[in-house]
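Missing here: one protein chain of the complex. Every other protein chain is in place.
In this document, chain identifiers A and B correspond to the written order of the chains, with residue numbering beginning at 1 in each.
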Amino acid sequence: MTKKWIGRLTIGFVAILGCLTFACAQGDDDDDFSSNEEATTVLDLTQPIAFPHTIHAGVDQIDCQYCHFSAERSVDAGIPPVSTCMGCHTVIGGSDEQQQAEIQKVRDYWADQEPIPWVRIYKVADHVHFPHMRHVAANVDCATCHGEVKEMEVIEAVNQPLSMGWCISCHVEQDVRRDCTVCHY
Amino acid sequence: MFGGTVPFVIIDDGICLMNDGLKRRDFLKVIGTSSAGAGMLGCSTEKVEKLMPYVTAPEEITPGVATWYSTSCGECEAGCGMWVRTLEGRVVKVEGNPNDAVSQGALCSRGHSSVQGLYNPDRFSGPMVRENGELKSISWEEAEKILKDRIQSANEYYFIKGSTGPSLTDLIDDFADSTGGKIVSYNPLDHDPLREASRIAFGREVVPWYDLASARFVLSFGADFLEGYVSPLRDSRGFSEMHSVGEDGFKGRFVFAAPRLSLTGQNADEWLPVAPGSEGLVALAMANVISAGTGDAGPYQEIVDAYSPEDVEAEAGVSAESIRRVANYLVESGPSLVLGPGIEGQHRNSTAVNLAVAILNFVAGNVGKTLDYSSPQVGPSSGPQGYDLMQAAIEDMSSGQVPLALVHASNPAYALPSASGFKEAFSEVSFKVSFASAMDETAAMADLILPDRHFLESWGDSSWRSGQSSLQQPAMRPVPNFDSKQIGDVLLAVGQTGKEAPPSFYEWLRSRWQSKTAADGILEFENFWREALRTGVASSKSEFESSIEALRQTDRALVFDVPEFDGEGEVHLMVYPSARLGDGSLNANRPWLQELADPVSKIAWHSWVEVHPDRAELLGVESGDMVSLSTDYGTLDVPVWIYPGIRKDVVGLAMGGGHTGAGRFADGNGVNPMDLIPAETEALSGGLVHFVTKVRIAPTGNHYQLASIAGSDTQSNRPITPAVSLDDLNHGTEVHSEEGSHGPLKELQAMGGFVPVETGGMPEDYPLPGSKHGEYGDDDEPRWAMAVDLDKCTGCSACIVACQAENNVPWVGEGQVAMGRDMGWIRLERYYEKVDATQAGPLDIRFMPMRCQHCNNAPCEPVCPVFATYHTPDGLNAQVYNRCVGTRYCANNCPYKVRVYNWYTFTDEEPVREGLGHIPEPLNWQLNPDVTVRENGVMEKCSFCVHRIRDAQNRAAVEGRDPNEVVVACQQSCAADAVVFGNIKDPDSKVAHVSKDQRAYRVLNEITNTQPAVSYLKKVTFHEVESEGH
Partner (left out) sequence: MRNDTVNGSRGSLTHPDIKTMAEVNVDVLRPLSRPGKGWWMLLGLCVLGIGLMLWSWGIQMRYGIGVSGLTSPVGWGVYITTFVFWVGIAHSGTLISAVLFLFRAPWRQSIYRVAEAMTVFAVMTAGLFPLIHVGRVWHAYWLIPYPNSRFLWPNFRSPLVWDVFAVTTYFTVSAIFFYLGTIPDLAAARDAAKGFRKKLYSVICLGWRGTDREWHHLSKAYIFLAALATPLVLSVHSVVSWDFAVGIVPGWHATIFAPYFVAGAIFSGVAMVITLSVLVRKAFGLEAYLTIKHYDAMAKLCLVTSMIVLYAYLSEFFMAWYSGEEVERAAFWARLFGGYWWATWVMLVCNGFVPIMLWFKRVRHSIAALFTISIFVNIGMWFERYVIIVTSLHHEYEPFAWGMYRPSAVEMGIMVGSFGWFGFWFLLFTRLLPPVAIAELKEILPKPMRPVVSNPVPSADQSGDMSNG
């Protein structure tokens, strides 16, 4: 009986040790960096309006920067103001039921002068600084990071993790600066 | 982790976010993610984030790119021009406006902290009325109706106001006139004696315009012109120009004559520790020396002749010889300048003293040269004010017959001596209205609260010199958390301004300026207006044309002698405005200011009483021991701080402490010295006297752990801040204390270079040939470096707050500071070399703004196990927060001790533990999105504003601008122009030039061979400097 106790005690503390090491092993590499798969799987990311990039970017061939207007001159690509949508959609009402319904939403937002609460899909961690302008200036195609958006019925994070390794490997290929303070400061 | 950085998202500019709660929450989701998601794993995608686009995009705003608005600072009467940095419609920082003649691009600590005034979490959520004791929220309509009815029913009432811009002042005047209001204009730090003296001497009741820059010698009778007085930034700049060594090798001398060394005093080359109240005598004695024979003193010649140095030396406590010496300084080298006693020196004969100073200036021939009475600092337009008005009002109110009182921009219940009986009298008023935007001691007594807007949300103007003004414009939509309304609009809505009233204060302002400019003959008003808003500067004609010719005969009975002090004993109580808070009546609820170590005492948060070492010995107390100070008017318990810079028969106590209802950060810190002094007016000017009573000191036996950042007060024989005497400098005597014979050094460079590389060890030698920095680390990389001129640095500490605002440096709380955990990236060190309060003589106190030296051969780099700190190719000593594990080895190994550690997470909305630093909403709206917000367990330090460097480089790449045009935050805010930053490899750059100066040295380099990128220029003294390098 005693011996049993000794055995169990030992096992118990080995277990505790295990937990501690496990605790230490948390914060696995990519958790520090925004992992979009997690986001998409865990969270409800349905957009307020079913905006089809397929039609806008795909069929209509609208340039990305027409809507994401500040990508070339700012760290931030920018989300189009409702007025931009209305630029076309005062005229274009949509061809089928479902389209009309969605476009009507846009018009409603415009009518009550309210912003459209889009759901954020792409976000690098807060300690990473990603200047869009530099990448646009270097003629990096939007698709390189954002995937073939023009083929996405519903916008989604393509299955690259925006992890540091992913950024670095490209910087290595392109042979551009990759010391830490290019992105981290 | 690091949830603090505000993500780059577009948000609606606030219009439709103001009222609706739900939308406000969304607004905060994007704006205030500040550490909401700061979990241990720091996965910032734990919650759905909303992107709020504009409804219609304002064309001047690009998301992620700052928009700047110019306005003028409302913190004090100097009215410095400001540039406000806004991102996606919210204010993140204020900086000096380079177009502005006063600030010239610099800004003081108080100015920087105005952002925390804007986002003060204790601001009123909306208008409130008191119903059976409780304040309850109401709508603006109701509130204004109540006010209207009250005013109509009251046939006469009091309108108590602090200092306001000219246009608002006019509006209030009109309003009061037409509604039977009696205006009581009171500013706790006003200079009534000075203005009265100017009136007597020159017939102009003004505060003259001081021009320190063109003075060759400055004498101050206690005026603390670097920290307060009339225009700290202007005078700091002027002082540094006058006091630093010019190309011709001339350095203006500065003598300070007062019983206590303020920060200004600490910058003096010579100190006359004159006896309390004897400034007037000394001034006259000097005038006596100068005007001996010549009848320069005009109508005052007999008086002047009556006071020879020998007559006054006994009473003044300084030798006649030293008085004569200083008197000669005044005339020997061109125009000089004498500044009168400040607030702390306001005793019962203050006007006479100011007059004596005016006479001295006149006989020294300074009037018209360094003092300008034709377009003075504060013109008569600011109307009647002074404590005497307030006194009358208090008597009237205490009668209980006063039906109504309005209070705006003023907190008399705190700022007035408790002996004045204001609180009692005010409570007698049957209905009390406060326009305070946040709770304070006076608002707490009010029956109706109509929260005014912060000046960053308001329209307005300020006149910083007669004929010179700047406009205030809202830099952002009113903070949606607070339903505020500008007082001007309220008054106009309540109406009855006599003439046909414009619909809004904005209209009022415009129309007023329209007529004003029309009078000045400016026709194109729209252009004028647009320019004025863009540049932030607007000028019109001055009130005065003629200049001063002669002194006038006095029309008052003058007493120049040392005044009576109440109470017995020999210790005089000096109550002085805090260097950080001024009188502290309206701006105390700001963590930045509370945690900023006082420039003189290096103590944060709490109050202290300054005691001379000998006095302390008599009392048997150490620094931190509690003593009870008692006068005939009250008693306070304060911890002692032993200060060699104060006379043995004087103790000093700063204003701004002891709040009881001014918000979570202000309450309970220290004591309010106004409880110790009488409420008495200075006979001639009607100003409140501060330096008027003696005090009894008794140790209580308790001890208080003061939150001081000071380690040792002396350099203990280390060349931290060596100095060089002016003679040695001009005669080219060897002034280098550093880098002697030893030839080229061999260095193992950072980034894993194990190969010794030969180097001269100077900043520009970096990066060393062959050192491993990757293929991109080539020769055309810049080498960022800094140079700091210790001969210019006045120790004002503005850079610390600027850095805090720029780099999201958290405040940690009093307990933590007391432990030594303050997190300022700049540590402003103060070392005593020569301080003697017993006799007149040379004074030498050194300042050292110590920040990361970005060493070429940094001791912190090799010891970091994970490369969290390393050397970038452009020579920065980088700190990668998200890589830091927190071994703290780098901090141990840093000889400068400039690395600060996040002992807790200080950036959450809730404090991690009681009393710790935190950033409650909406304070977190101020966080700079360009800089990562740090969490618990991470080391940090000065980054040379790397985000500004990267921004410049990004712009250079996109817009083809010069990547070297980088200005760092501390450099920008330095009014003394002591800091230079740039690419030292560019031989034409200022920093390269300055670092080559013969006074240049690098701290501890010859001991530790760290090869810093920061060069300091030695202070220049007039006296001989002992022991080489010290």
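FYI, a residue touches a chain if its C-beta (ideal position, glycine included) is under 8 Å from a C-beta of that chain, and two chains touch if they have at least 3 such contacts.
No experiment lies behind these values; they were computed from the predicted model shown.
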Exercise. With respect to the chain omitted from the figure, which of B:720, B:798, B:826 or B:980 is a touching residue?
Worked result: B:720
For this session: From the listed residues B:618, B:698 or B:1007, report the one that touches the chain absent from this view.
Result: B:1007
Problem set entry | Per the touch definition above, residue among B:712, B:839 or B:998 touching the missing chain | B:712
Problem set entry | Which residue of B:904, B:925, B:981 or B:1016 touches the chain not shown here | B:904
Exercise. Of the residues A:70, A:84 or A:163, which one touches the chain left out of the display?
Worked result: A:163
Exercise. Where does subunit A touch the missing chain, residue by residue?
Worked result: 2-4, 6-7, 9-10, 13, 16, 20, 23-27, 29-30, 163-166, 168-169, 172
Seminar exercise, completed: Residues on subunit B facing the left-out chain by the touch rule are 40-41, 710-712, 714-718, 720, 752, 816, 819-821, 827, 829-831, 848, 850, 859, 862-867, 883-889, 891-893, 895-897, 899-905, 912-913, 916, 936-939, 1004, 1007-1008
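One rule holds in what follows: only the chains that are shown with their structure count from here on.
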Seminar exercise, completed: So, in whole Å, the Cα centroid of subunit A is separated from that of subunit B by 43
Exercise. For subunit A, which residues are in contact with subunit B within the complex?
Worked result: 26-27, 31-32, 34-36, 38-39, 43-45, 69-70, 72-76, 78-84, 109-110, 113-120, 123, 125-127, 129, 131, 133-134, 137, 175-182, 184-185
Problem set entry | Touching residues on subunit B, where the partner in the complex is subunit A | 1-5, 7-12, 16, 23, 26, 33, 40-45, 47-57, 62-65, 773-776, 867, 870, 872-873, 876, 878, 880-883, 930-933, 943, 946-947, 950, 954, 957-959
